[in-house]
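Below is the structure I would like to discuss, written out as structure tokens.
Of the protein chains in this complex, all but one are displayed in their positions.
Chains here go by letter, A and B, matching the order in which they are written, and residues are numbered from 1 within each.
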Amino acid sequence: MRRILVSALLLAALVGLGIYCYDAGRAYDLLVDNHDMTLGEKTYSGERDVNVILSKYEPIEMTAQDTMVSTVAGKKHTITVEILDENYEVAETVTGKFTLKDPKKRFLNIPAFLGKDPGWIMENPRN
Amino acid sequence: MKNIKDFLEKAGWPRIIIALFLLTLFVVAPFVEVRVDASISDTLVRFGMNGVMVLAMVPMIQSGCGLNFGLPLGIIAGLLGAVTSIEIGIPGVLGILIAMAVAVPIAVVLGWAYGLLLNRVKGGEMMIATYVGFSSVAFMCIMWLVLPYKSSNMVWGYAGKGLRTTISVEGFWHKAISDIGSFHIGDFFYCPTGMFLFLGLMCLGMWFFLKTKTGTAMTTVGSNPEYARSSGVNIDNMRTISVILSTVLGAIGIIIYEQSFGFVQLYMGPFYMAFPAVSAILIGGASVHKATIMNVIIGTILFQGILTMTPSVINSMIQTDMSEVIRIIVSNGMILYALTRVMRVKKS
Partner (left out) sequence: MTKQSKFSKNNLSHLLAANAVPIVFILISVIGIPLSKFSPGYLVQEMLVRLSRDSFLVLSLLIPIMAGMGLNFGMVLGAMAGQIGLIFISDWNIVGIHGMVLAMLISTPLAIFLGWMCGAILNRAKGREMVTGFILGFFMNGIYQLVVLYGFGKVIPIQNAKLVLSRGFGVRNVTNLEGIRKCLDNLIPFEISGVSVPLATFLVIAVFCVFVVWFRRTKLGQDMRAVGQDMDVARSAGIPVERTRLISIMISTVLACYGQIIFLQNIGTMNTYNSHEQAGMFAIASLLVGGASVSRASILNVFVGVVLFHLMFVVSPMAGKHLIGEAQLGEYFRVFVSYGIIAIALVLHAWRRFKERERSRSALRGEAA
């Protein structure tokens, strides 16, 4: 009886590990965008050069009105945006967290994020 | 009813399943636009091509050495004969005879050494045969590069030395034996009578040999070694004779194969050639310990039939090329079945 219980627990643990790996390892292609964006009534401008760092990945260097692709694994991430001045030095750093929920919303607009707009993760507006 | 049951048991289920499968393929063929006469012709040609090499399995099975996975050794002797014959350059049946004349002595020597080896490793023959076969093919790969053949038909163009991977026998002895007495019916049906005559000759020769004193001694060594020993038969000598015979038949077999196929395949060509022959004789009803000429004929027809029919019919049916996969499954499955059947025999 005890052996069956232990085996069942072990199996459950392994299945749990599998589900965890699936979640944490699933890779998503994200579009990171620095264009001007109008959401509702507010307009955010993407005029500054920025470095975007998602979780522990390499910094994504972006100029104004730029779009880059980034592949990340897992749904929960931290985002750090380093705003650069004319000498390409870091003038300001803004951090945040996000969770990817909607499979259609894979477009990250940085100006909207900097403007603290809750809809900064959206569907690709150019489709 | 009982007769049918007896027949089923004697024939063995795998054989029956394969025969029914082949029959189904032939029946379905016309409905999927596959020409039956072309198919029958192809099957017959392939039967003749492979028959001698399947026959080569018989001596070693009968003498208790198991399935001759080391057939590549004999094939190498045959390749040397074929290549030498092309180097000399005489065409036609004479060319083939020269090839055989060169190949057979080499095969005898190789077979003798191989037999000595197998006698020292009784019980583990099949695995060793496989790897001796593999190693010798790999060794010959080095040799084909180095041997001093010069004929422009055979060597690499720009370097001038080292044999090519595939050598055409067109213009030399392509179909030299197949064409003897051959005939055509319509555009699609070709019957290589010459090859059948040759195969028949070889089978007859084997059948006679098995009835001679040496032949029966060889069979006894395989089926009942203790009795053989007490009758004064030298077991090791008999086994060596069977190995030499098998290697020689392998050498002759590949030459027959080449004259029909049209090409001599060197380097890694002979690497896996033992397996179709082993499968064929097992499909024909042979076991690891016992094989008859009937097994050779039935097995080769069934096996080559499946190899010919499956690509054309199944590809036309479901628009996919499954032939390679089916070939792997059928031929290896057959060998697997035979290897695991040994237990039941031993138990009874």
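Rule of thumb we're sticking to: contacts are C-beta pairs under 8 Å (C-beta built on N, C-alpha and C of every residue); 3 or more make two chains touch, one makes a residue touch a chain.
All figures in this text were calculated on a predicted structure; none of them were measured in a lab.
Checked against the hidden chain, the listed residues B:19, B:90, B:108 or B:145 yield one contact partner: B:145. Only one of B:132, B:217 or B:313 touches the chain withheld from this view, namely B:132.
Among B:11, B:27, B:101 or B:121, the one in contact with the hidden chain is B:121.
On the side of chain A, touch with the chain left out of the figure occurs at residues 14, 17-18, 20-22, 24-27, 71, 73.
Along chain B, the points of touch with the absent chain fall at residues 69, 117, 120-128, 130-132, 134-135, 138-139, 141-142, 145-146, 275, 320, 322, 324-326, 328-329, 332-333, 335-336, 339-340, 342-343.
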